[in-house]
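A single protein chain has been omitted; all remaining protein chains appear in their positions.
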Amino acid sequence: MKKEAVLSAKDLEIGYRRGKKEIPVLQELNFDLRTGQLVCLMGPNGIGKSTLIKTLCKAQKPLAGSIQLADKSLSHYTIQEFAFSVSVVLTDSINIGNLTVGEVIAFGRYPHTSWTINFTNRDKEAIQKAIKHAGVEDITGRRIFELSDGQRQKVMIARALCQETPVIILDEPTAHLDLNNRVEVINLLKKLSRESNKAILMATHELDLALQAADELWIVGADQKLIKGFPEDLVLNGKIDEVFNLKGFDLKTGYLEKTISKESIDVIGDGHLYLWTKNALERNGFGVDPGAKKKIEIIQSRDKTIWKNEKGAQFDSLKSVIESLL
Amino acid sequence: MKKVSLTVFFPALLMIASCNSDQKEAVNKPSEQAETALVSLNYAEKLKIDHVQNISIVQITEPFKGAETSLTYYLIPKDQEVPDSLRSTRIIRTPVEKFACTSTTHLPGLTLLNTESTLVGFPSLALVSAPSITTRIEAGEVAELGKDYSLNTEVVLEVDPELLMTFTMDGNYKHLSPLSKAGIATIVNADYLETTPLGRAEWIKLFGALFQKTEMADSVFISIESEYNRVKDLLSTVEKKPTTFNGMDYNGVWYMPGGNSWMAKFLSDAGADYLWKENTETGSIELSFEAVYDRAVEADIWLNVHGFNTLSELEAADERYSKFKAYETGMVFNSNARANENGGDDYYEAGFSRPDLVLKDLAKIFHPEIMAEHDLYFYKQLK
Partner (left out) sequence: MTYFTSNRSIFFKVVIILPVVILILFLFNISLGSVSIPLPEVAKALFTGSAEKESWLNIILHFRLPKALTALLAGAALGVSGLQMQTLFRNPLAGPYVLGISSGASLGVALVVLLNYSVIGIFTSLQLNNWVVIIASSIGSFIVLICVSIVSLKVRDSMTLLIVGLMFGSIAGAAVSVLQFFSDAKQLQIYMVWTFGSLGGLGWDELKILCFFIVIGLLISVISFKPLNTLLLSENYARTMGLNVTKARILIILSTSLLAGGITAFCGPIAFIGLAVPHLTRLVFNTSDHKVLIPAVALSGIIIMLFCDTVAQIPSFQSVLPINAVTSLIGAPVVIWLIVSKGGIKNSFHR
């Protein structure tokens, strides 16, 4: 089933104008953002991701080509109409600490209210729904300055949600977040795209997260072109390597490249214990080879794990195993 | 005060004497000599003039408000050698033939003594009222020295007067030091600190000493003094004294002359009942509009509404002015009858040295029946 395209670009050229001079940043962009799809826009820092986001948010005019939003050209949208179609999460920090979480989320309803900002029941429902979707029920009464970065980001996503737009665009929503919060935010976005059938475009430079969550990757590289595709395909055909020019990271296995400088060891065992034992050895420069003379056997009993070497010595932690080898 | 000033004089007198053997008598009884040679200054409190032989010793006892040290000048005739002992003091050679001054109030010192021809420089020439001086200005004989406090030192140096008369509000003489280095003598005039009209007028005697016209200055002052006292005596017996108040509101503050001020003295001499006469200030007091209104609403006569010519202008400036009885009866007077179109006003020029004329004006305003023969000179009634 081919989903409906809500935001598409044709032969788009973006960049800056300095007086009469045009400085293109990205050219020949062709893409479709479809409903129910989470797309990650990736690329090295400074390549033009922000320029593309700004252009899609009507904050900047394209140099050439066209952008289609739903049934008409983006340039024909008034700023109010745009606010009904696209909601945005920016990297701008929110400085007014006095605001409560509820108040910030309610900002999302502003396009729908008159100058008196009186919320109708419909508005209140939308706010409640967004709060629930984003999982910020527990903190709605808190002040923004009391929140952690991760909570703040979820609040901003809730704000975008209650704007009730078919498209959500996010600029680096996981920057400055720790691993847990990153995973949480990305899972939230993934869930939203599935459950609310929204088209979500998110700029990020975090490859690992993008690979795990995105339905499609758009990659911009140094040649000013945009490469798009199914994430795993892009990994396997080496396009990502090409753009990111990864050093010391084996994308296909998902591991850092290891340099083997010491002898090889035969590890006997299975499951995650095998994997982590192998990891510890390789990290310390040992090879893992079933035919090797030295052996490490993993013995798992009900309540503990021990490692035994070929001479029969026993160790109760991987640290002591490695120490014995060094 | 007098003792202090005499002790200051001692060394100087001794020095003069020691270098001039002909003046032994003066050496023997210096204090006596100083006493007897004191020019009689009966009203001025900030000025002292002694004559020792041909040398006049001028002392400005309070050169600016609150000054603690006096300034002494030695006026030595040009045909006499400057005694070595006086070399490092402030010396002015007389008669001064090239004179410059910095306030319009200094100018009557020239016009009353017929020494206008000595004036070579003055700041803000446009403000001058005296015809005998404006003709000199028109003839290009008086140089423009700058504006107010900001004397243009280069122009002063170029004009090169023998003496520059100046005044200071805050005791800052810094701007004068390049002049004295260039050999231009300076003198500080503090006549504005006098508390009585005649005291201020008496400073004419300083000009007399500077231009070697001592006798003329004395006689000018005596005639002013006698005229003043004649009018004052005439009014001292009046029974009905009209109530009066002064000035106007400047953005919420009404500057009213203090009860011991120069203006209050004028008013009491002119047979008026000044509503703030019980006050003890010598300068002006700052009042709120409503405080003035409360006390002066029924006052008979309102004086010195600065700059205004008509009652309607006054009302336009602040409609509350029209609530005073003096406004309703039209008894509002201003001292700007002799103002010129450049912002100069003869009242601020000649007025201070002719207190007799000012008193006659005020007498005419308060008691027209007594002063029938006098026509208003500085003052006029608002139309």
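Labels A and B are assigned to the chains in the order they are written; within every chain, residues are numbered from 1.
What we mean here is this: contacts are C-beta pairs under 8 Å (C-beta built on N, C-alpha and C of every residue); 3 or more make two chains touch, one makes a residue touch a chain.
Bear in mind the structure is a predicted one, so any value in this text is a computation, not a measurement.
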Absent-chain contact - pick from B:L47, B:A130, B:L210 or B:M248: B:M248
Of A:S8, A:T35, A:Q68 or A:T100, the residue in touch with the unshown chain: A:T100
Would you mind spotting which of B:E68, B:E215, B:E239 or B:E319 touches the chain that isn't drawn? B:E319
Any idea which of B:Y173, B:Y192 or B:F289 touches the chain not displayed? B:F289
Listed residues B:Q59, B:S85 or B:S124, member touching the removed chain: B:S124
Residues from chain A at the interface with the omitted partner, ascending: 57-59, 79-80, 82-84, 86-88, 90, 92, 94-100, 102-108, 110-111, 113, 115-117, 119, 127, 140-141, 143, 145, 163
Footprint left on chain B by the chain that the document does not show: 124, 126, 147-150, 248-253, 285-291, 293-294, 297-298, 305-309, 313, 316-320, 323, 341-343
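Everything that follows uses one rule, which is that only the chains that are shown with their structure count from here on.
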How many angstrom between the C-alpha centroids of chain B and chain A? 87
